[in-house]
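This is the structure I have questions about; it appears just below.
Missing here is one protein chain; the remaining ones are kept as they sit in the complex.
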Amino acid sequence: MPERLIYERLKPGDDALREECGIFGIYNADGSVESAECAYYGLIALQHRGQESAGIAVSRGGRIDYEKGMGLVAEVFKGGLEKLSGAKAAVGHVRYSTTGDSMLANAQPLVISSKSGQIALAHNGNLINAKELRQELENSGAIFQTTIDSEIIASLIAKNSAGGIVEAIKTTMGILKGSYALVIMTPDKLIGVRGPKGIRPIALGKINGNFVFASESCAFDTIGAEFVRDLRPGEIVCVDGDGLKSYQGPRSEETSLCIFEYVYFARPDSDIDGISVYKARERAGELLAAAYPVDVDMIAEVPDSATPAALGYAAKSRIPYKKALEKNRYVGRTFIQPFQDKREIGVNLKLAPLRRNVRGKKIVLVDDSIVRGTTSKRIIEMIKLAGAKEVHMRISPPPIISPCFFGIDTPSHDQLIGATNTVEEIRKLIGADSLHYLSIGDLLRTVEGAACNFCTGCFGGEYPQDVGDLLKNARKNSLGGKC
Amino acid sequence: MPERLIYERLKPGDDALREECGIFGIYNADGSVESAECAYYGLIALQHRGQESAGIAVSRGGRIDYEKGMGLVAEVFKGGLEKLSGAKAAVGHVRYSTTGDSMLANAQPLVISSKSGQIALAHNGNLINAKELRQELENSGAIFQTTIDSEIIASLIAKNSAGGIVEAIKTTMGILKGSYALVIMTPDKLIGVRGPKGIRPIALGKINGNFVFASESCAFDTIGAEFVRDLRPGEIVCVDGDGLKSYQGPRSEETSLCIFEYVYFARPDSDIDGISVYKARERAGELLAAAYPVDVDMIAEVPDSATPAALGYAAKSRIPYKKALEKNRYVGRTFIQPFQDKREIGVNLKLAPLRRNVRGKKIVLVDDSIVRGTTSKRIIEMIKLAGAKEVHMRISPPPIISPCFFGIDTPSHDQLIGATNTVEEIRKLIGADSLHYLSIGDLLRTVEGAACNFCTGCFGGEYPQDVGDLLKNARKNSLGGKC
Amino acid sequence: MPERLIYERLKPGDDALREECGIFGIYNADGSVESAECAYYGLIALQHRGQESAGIAVSRGGRIDYEKGMGLVAEVFKGGLEKLSGAKAAVGHVRYSTTGDSMLANAQPLVISSKSGQIALAHNGNLINAKELRQELENSGAIFQTTIDSEIIASLIAKNSAGGIVEAIKTTMGILKGSYALVIMTPDKLIGVRGPKGIRPIALGKINGNFVFASESCAFDTIGAEFVRDLRPGEIVCVDGDGLKSYQGPRSEETSLCIFEYVYFARPDSDIDGISVYKARERAGELLAAAYPVDVDMIAEVPDSATPAALGYAAKSRIPYKKALEKNRYVGRTFIQPFQDKREIGVNLKLAPLRRNVRGKKIVLVDDSIVRGTTSKRIIEMIKLAGAKEVHMRISPPPIISPCFFGIDTPSHDQLIGATNTVEEIRKLIGADSLHYLSIGDLLRTVEGAACNFCTGCFGGEYPQDVGDLLKNARKNSLGGKC
Partner (left out) sequence: MPERLIYERLKPGDDALREECGIFGIYNADGSVESAECAYYGLIALQHRGQESAGIAVSRGGRIDYEKGMGLVAEVFKGGLEKLSGAKAAVGHVRYSTTGDSMLANAQPLVISSKSGQIALAHNGNLINAKELRQELENSGAIFQTTIDSEIIASLIAKNSAGGIVEAIKTTMGILKGSYALVIMTPDKLIGVRGPKGIRPIALGKINGNFVFASESCAFDTIGAEFVRDLRPGEIVCVDGDGLKSYQGPRSEETSLCIFEYVYFARPDSDIDGISVYKARERAGELLAAAYPVDVDMIAEVPDSATPAALGYAAKSRIPYKKALEKNRYVGRTFIQPFQDKREIGVNLKLAPLRRNVRGKKIVLVDDSIVRGTTSKRIIEMIKLAGAKEVHMRISPPPIISPCFFGIDTPSHDQLIGATNTVEEIRKLIGADSLHYLSIGDLLRTVEGAACNFCTGCFGGEYPQDVGDLLKNARKNSLGGKC
């Protein structure tokens, strides 16, 4: 999914959905690895979860130091990791940051000191009672320097730290509403936390006997660690010199993993809660083929994230899979504004039709989202101009018709094409010969066998928590991200 | 295959073969486009042909100006194109530059002034009589400021310019030996040239009635131009205010297009001399499947450039195509040195196994080259560690066993694994369960129907020209690039 | 004396004394100026007071935004001030930052939000009860994100804000010990504060009827404002839509302006508490000439900060003033490490002898400090090598023999040449023919007529407050800066 995000960011305000954060932690018990470097490579593996800022905090000699900055992990740390080397433990964070004048202040991990000592905190998720909590804390004398939810969480932990860090976390979990996966570091402990509903993922790994936390298992492969297991909803896993201890914090009866991780955000080589992301996408393609067959010459995808779904569609339909579009892998983030209509050249620069493959052909084109429709429209035009006879769009998730309040930055309601148009209207708008989305039922079938339930709120399903007035306000505005 | 090159460049001196240049030109007869911007986007489409330096020269008000720099096109021109705007014509160049202390001086286009006025020149290829020509020119009083062949070509054109630019080019073509495709610009003309043997490609396109030249047709799609035709070997196409005129310069009876363009370098969405690059690769996969079948569970590729060949192999063998490896698209050029063995982490950062897909499986893994073997070895280890039972490598071109003197930067002889080892030795070295390369005969079959013959010199075939002592010297040293 | 500091910074850990901060504020009541631009130019005028970080916070539409960064003012804001434009008020800060991993977090102004709203705070000075206050605040539940005293002050103000901002400041002033001048901004007020002892300066100015605060009056000239008056010790000046109101906070009977501002730190074109910095230095030279006359051919100085003192010496002694040393004004901060002994080339690059002026001459060389002696030694060698017969050093302040706890970053005790050596020992060490410092008595005579008393603690005089254990600890370590 990374490439897609970079691509989309070329067109501000356009066809993208953004995850808000990736988190990582390592406790280097035996000193056999370099904590900051593991965090660095782990964050590179999680880069698709946030490209606006990155940071690493380390614990070393009883003291927490950190470095953060705006940009990709490789940019922020291009000067090297010397200043962070030799650490007992490290916490890392990548973030899709909201805009604003003081973005760097909002970068994570957040490092604070309080009467119970220093804490570094990395958060993925979104609180739905942030405003109320912030007010309460201010009324009790707290001062804030950022606008991120993480500062609220840190304040609550500090405030409730009389009984030790684990108890403080438990108490805090009882107060927070919304989604959160956390990695918390004190000078001598590393703690992974998964929210009571398990909305955001976090997994436990191991390298040379040292424990590692990461938003997705793909980060383990990168550093040569092995996957141990996913954290349970409400679980607090604490690692220190005495090894690993697991505590059960507040846990909802109904857990609700964000199903969007599978269909869009997570890397295909990650497994989340027992389900392979690649397999879930492949299955989505198979179910699309079964539900919406069409007599065509070839199956193709909008590269790169829709490839597993396209292969699934091709396998099920027994129609050959071929490439219809070639990507220019050199289109990065820095190129100048084009002279023609910006979005069009954006697509042209990034994607080109494989004329010889599509000429005279009827094609199923699989994609993993239509957010506003402009990109899809342009791609279909491009393929038809290259000679395709028919283009049938198949979208691996259902249409997004409702905002997310749990960590995905969805556009405002009026900009969600799926919320304001019927499928037939969208089809016309993008110029496809047919258009079908996966149904919610089939979507849930792609993750059958998982150890949890799922949140399908953005597809019109139920939200896992009462979102109160938020939904009403969201009709008007983009929600922004607050991880 | 841009991505591959970026990837390989992370490991200096390692498993990469490098094209040396991409060239582009536009004559904006009716003023309907912005010449410099067309060149900019055209060069981005050709970026896979050279990533070390980029430049654009424009003709404006009877005068040629230019801007060049080290780095990717987007980096060199990140300040915008204002200084080059409003031009009648433009010439662009991307280059894989040799190392050296004065690299920028060698960036192209080369702009010179002589008694016949200013000339800008962009060159793709390599002269094999450069040393002799340089000496002769020096003896007749010429001075040189660069080490690139283009300065020799420009000097010859200037020297022979009494009868006008086209005659000067013709005379010069009679003197040059080696490979070259050129775009030449005077203050009022734009001229595309293809060498007598047609070794390096160059195509003619059109946008709004304005003519365009480019190394590959993919550049036309990017700017919205249409492909007109390939230049003929020895052809000189001159565009000016009076329209387009074609002249026939020296032409060899035997033409010899570089077949490596199809199997490795060119973008799959380009057509060269009537043959689709994608199709040629797909056909290579089919022929590999026919020649070297094996009973496996899935066909996969080393992403991304080997995908068409893998799809061809899968189609022919009727074995399912699945992804075995996931790329991290955020691994760019700037990240810090890793702590483990550098090459291994390089692969780990860039590629990760799709464990659920490969576990317990017998796999055919298609790639488009093995240069030194280190990367292949590491990938096979990675996939087996992820649980694969067998890994059978299939390489879409034959082994490279001889250096190229016509524009590809091949490693020195002793570093070409194919030149110093048998296929069985390579198989053992990389740890594959079986290994097969396409034969030269089958390779030529992938481009059947082309309007030309092919150079297969690097695969042990015949060179299109007598390379004299060059071959002997090449046993010891890398050739470097000189476009 | 900015130049001196830049120069010294080329030689880390060497012969420099550093002021810690400059502060600035403007309340743009009538909208006739651009607040952020006034702050920008004001900070450039105060740049000599801190070169490590800079920041500006603005109040606009009821909300405070800010931008800060590491480096000089011109570097931090090289992208322009657009993001801060159109503001009602602005607060700016320049800082000599302590080293550490998280320097940016410590940049000022500090912007916080609390139950009483947002506050931006810029601080010059140093608290001597910081450790105790931090602990008390943490015990009452506060969390800290920085290591600067300013966060303590902001926390106390927030905590005591029930009766409004002015009352909160008054209460806070009763708690703080040490030195401070503050500019505080709320969304609708701008407040200047001078500590009860008046150790650090702060002045009030006016431009087009809009009030301005600055550490030194030189900032007023730069933006075209006029000097109104210095703040009184313990004074709180509050500016808002209703105009200016002055409140008297806690005030010591004995006020103690830092005398080092005159002899070393402040700009010569500033007036502080009624005394011209230039005149005080000129007077120091006169008093040196009276106390330590010597029969020489010329009076010269170490450029540039000792010029007024050298002119004073020359006038009093009636011996001609001539230049002995020329500065290279292009020696900036970024040049590469030299090949010879680093300090020597540092001096050679920066200063060159005027051979024709010094050859065969007996010279009095006036300087404004000898911190460790290495630079003085090198300069004397250089002038003698150029042919001078005798070099008599005259130092405008007395030797520094004790650390400062009120805002100057003095080296650790064992590195203060004046604390560990007699004047005669220093003379031998630096190779001067004679060496004399101004006496404390004469030093106080340079500022005769001032409206206040002075702190002469670093010269072995009395500290204005009981510094407790700090002095004992300071024998071992550099104090660092905390403004």
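Each chain carries a letter (A, B and C) given by its place in the written order, and its residues are counted from 1.
Assume contacts are C-beta pairs under 8 Å (C-beta built on N, C-alpha and C of every residue); 3 or more make two chains touch, one makes a residue touch a chain.
A quick note: this is a predicted structure, and the numbers were derived from the prediction, not measured.
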Shown chains touched by the chain that is not drawn here: B, C
Sole residue of C:175, C:228, C:294 or C:354 that reaches the chain not shown, by the stated touch rule: C:354
Which of C:53, C:146 or C:307 contacts the chain that the document leaves out: C:307
Chain not shown: contacting residue from C:66, C:144 or C:278: C:278
Interface with the undisplayed chain - residues on chain C: 2-3, 6, 33-34, 37, 40-41, 44-45, 47-48, 51, 72-75, 77-78, 80-81, 218, 221-224, 267-269, 271, 276, 278-279, 304, 307-308, 311, 315, 320-323, 326, 328-332, 334-336, 338-340, 345, 348-349, 352-357
Sites on chain B contacted by the missing partner chain, in the whole complex: 65-67, 83-84, 100-102, 104, 110-115, 135, 138-145, 154-155, 158-159
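Methods note: only the chains that are shown with their structure count from here on.
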Most widely separated chain from chain C, with each centre as the mean of CA atoms: B
Distance from chain B to chain A - Cα centre to Cα centre, in angstrom: 37
Computed distance of Cα centres, chain C from chain A, in Å: 48
Distance between the centres, which are taken as Cα means, of chain C and chain B, whole angstrom: 60
